[in-house]
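As you look at this complex, bear in mind that one protein chain is not there, while each of the others sits in place.
Labels for the chains are A and B, by order of writing; each one numbers its residues from 1.
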Amino acid sequence: MTSTLIHIVSAPTPEPEPLELAMALAAFDLPVTLLFSGAGVLWLKQDLKALFEGGKAPSRIIKALPMYDCEELYVCETSLARFGLQDNKPAFVAPVSAEAARDLVVASQHCLRF
Amino acid sequence: MTHSTLPPVDKDGFLVNLADWTPEVAQQLALADNIELTPEHWEIIEQLQAFYREFDLSPAMRPLSKYLKANLGPEKASSIYLLKLFPGSPAKLGARIAGLPRPENCL
Partner (left out) sequence: MDFARAIYRSGHCLNRVFFYQDAVLCANTRIQAPQGQAGIADAWAQCAGEYGFPLQLCIANAIRRGMVNEQENERYQLDGATVVEPFELCGLGEMAEAVSQSDRVVQF
């Protein structure tokens, strides 16, 4: 079985396309792990509104991930701290050390970065 | 209520303006698919709308089923149950009647 890591390193995009890819792969029974680091941790900011009028709020799509069978969710704690979001992220996203984050990348068979 | 009062829908029968949705519109949308809405239907419609409010997404079958299981219990989350209420493609048909956007192509 292949393992795919979706590594989110960039700030939220107007459409949650990186997350949609993760959900789609999971919907087709591929094991998916998500890792947020760098500016990517901003996706987790709970009070972030949609980026345009009528758009989707990143925080709601993040909340939907477990519903879409994306249950392996990690965030680099160093990045979290840099953006001051230690206490502003969903509980189901597990903080990991920068070293453990690197190991996730190394251990995955495929890695897609957004 | 007659068909002439049905707000505009697209080629696949989804409301063009989601704000046009009312319970009466839902009845009409359902009738167009030969479905008579029962309390069991309404229970699912409410869950679909709650899902949309919570996640900004029209659920596909699997997330819908997961959501229903958490909120209404496993019997009402089974595909057989949902197919009985909304024959064919429950997530798509349910979304249409509940006034949600069309579920994304791939989800």
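Definition applied: contacts are C-beta pairs under 8 Å (C-beta built on N, C-alpha and C of every residue); 3 or more make two chains touch, one makes a residue touch a chain.
From a predicted model like this one, the values you see are computed outputs, not experimental measurements.
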**Message:** For the chain not shown, which residue from A:8, A:25, A:57 or A:70 touches it across the whole complex?
**Reply:** A:25
**Message:** Need a quick check: the contact residues on chain A for the chain that isn't drawn.
**Reply:** 2, 4, 13, 15, 17, 20-21, 24-25, 27-28, 30, 110-114
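Here is the rule we go by: only the chains that are shown with their structure count from here on.
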**Message:** Just the number, please: Cα centre separation of chain A and chain B in whole Å.
**Reply:** 29
**chain A residues touching chain B - in the complex, by the definition given at the top** = 20, 23-24, 27, 50, 56-57, 60-61, 63-64, 67-69
**Asked** Which of the residues in chain B end up touching chain A in this complex?
**Response** 54-57, 59-60, 62-63, 66-67, 104, 106-107
